[in-house]
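A single protein chain has been omitted; all remaining protein chains appear in their positions.
For chain A:
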Amino acid sequence: MQTVDMQQLKSGEVNLGTSIMAVQFRDGVVVGADSRTTTGSYIANRVTDKLTHIHDRIYCCRSGSAADTQAIADIVHYHLQMLTQQSGERPTVHIAGNVFQKLCYENKDALSAGIIVAGWDKDAGPSVYNIPLGGGLFRQPWAIGGSGSTYVYGYCDATYQEGWGRDETVNFVKNTLSLAMSRDGSSGGVIRMCVITEDKVERLFVPGNELPKFWEGEEVLKLIAPVKKRHEFTDDMAVEV
């Protein structure tokens, strides 16, 4: 008997094929993401905001199924609001990461969600937590995720340095996401970033026409023989009928 598999991301379901990242620096974290949401090959939303507010100084980057990650983020937001009321102070990023991790692990058979949680708290300062598909929790100085991340592991490994300030980190995120977006079909649009520090959260926006450009193959095209000469060559080879 044909039974519908309710649990998996069905073909054509709205997908956050994506490039997301978060990097920790001296005074805070920079989180960044592309802005493409796809339903199969149709881009359902080309200006998506994948950086979701979880708490005052805690944001999360969502990749995977759009519905799954929104549902989880809502539950965690609710949970942390209750914690804030109870304790009277902001929850730490470690707590937020653990709440995400509990949900992702216990529902791992039904979810398709890769989440990066990052923020600032007064106990640990800036921190970045990566929660990949299985529901593990990993604290890292920088984390990349989504389908586009596979193309930029090398670039990130080669470029990342400890001890950066705000501007260098923002540039690192901008360049990395730009490279990922240019190679991954499921990533594109604009770059959205949040810089989270003790004092504030600053939202940055890089439109599609201002993305950093890398090698685009212009010099390769110049090596091909100019068009005029090709026409002459063709005339010599013309076949008379």
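Quick note on the criterion: contacts are C-beta pairs under 8 Å (C-beta built on N, C-alpha and C of every residue); 3 or more make two chains touch, one makes a residue touch a chain; residues count from 1.
We take it that contacts and distances are computed from a predicted model.
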Quiz item: Which choice in "Potassium voltage-gated channel subfamily D member 3", "FAD-dependent oxidoreductase domain-containing protein 1", "Geranylgeranyl transferase type-2 subunit alpha" or "Proteasome maturation factor UMP1" gives the name that UniProt lists for the one chain left out?
Solution: "Proteasome maturation factor UMP1"
Quiz item: Which residue among A:L51, A:A66, A:L83 or A:A180 touches the omitted chain?
Solution: A:L83
Quiz item: So which of A:A44, A:A110 or A:A124 would be touching the chain we can't see?
Solution: A:A110
Exercise. Using the touch rule from the top, list residues of chain A that touch the missing partner.
Key: 1, 3-7, 71-72, 75, 78-79, 82-83, 86, 102-103, 106-107, 109-111
